[in-house]
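One protein chain is absent from this view; the other protein chains keep their places.
Here is chain A:
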Amino acid sequence: MSSSSTTTTTTRLLMLKASDGVTFEVEEAVATKLGAINNMVEEEGSEDLICLPNVNGKFLGMVLEWCKKHANNNTNSDKGNDEVNKWWDKEFVMDLDQNTLYHLLMAADYLSGTELVDLLTEKVASMIRGKKVEEIRETFKIKSDFLPGQEEEIRKKNSWAFE
């Protein structure tokens, strides 16, 4: 196993295996930004190959890309770091289509990438603010389970919110 050429310290590399068999070689410091991987490393110690049966390669790759960027940015202790991260986060979520966004969100949630979940939920929230109830049901594939009349009652009570 080769050590990273850009840093002088030898960092341990982990092998992450997605549900579809795709593997990623990542530095431990990057992968442990994800709470789930951090736990596995701490509990299982020397294991270098980690199988992640609930995430497929495409989304695991995206999650890791985000981790890498944040790990790199955080190594230079610049003041403008927060700004760089914010700018990069904005770029990262800007062009995600709905389907990718949801899968990525589920992957981040499964891997306990708290900061990434925050970023993605904020993105979803910004997309659904001001939407109609029917649009929300369609977006989230939700079927109304109210009895006839119940929904009208809630609408009447909160009629201002529908203006």
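Operating definition for what follows: a contact is a pair of C-beta atoms (placed from the backbone, for glycine too) under 8 Å apart; a residue touches a chain by one contact, two chains touch by 3 or more; residues count from 1.
The definition used in the following text is that contacts and distances are computed from a predicted model.
Novice: Missing chain's UniProt protein name, "F-box domain containing protein", "DNA replication complex GINS protein PSF1", "Trafficking protein particle complex subunit" or "SUMO-conjugating enzyme UBC9-B"?
Specialist: Cross-referencing UniProt, the chain left out corresponds to "F-box domain containing protein".
Novice: Which one touches the absent chain: A:E42, A:D95 or A:D145?
Specialist: Of all options in A:E42, A:D95 or A:D145, contact with the hidden chain holds for A:D145.
Novice: So which bits of chain A touch the chain we can't see?
Specialist: Against the left-out chain, chain A lists 102, 105-106, 109, 117-118, 121-122, 124-125, 128-133, 136-137, 140-146, 151, 154-155, 158, 160-162.
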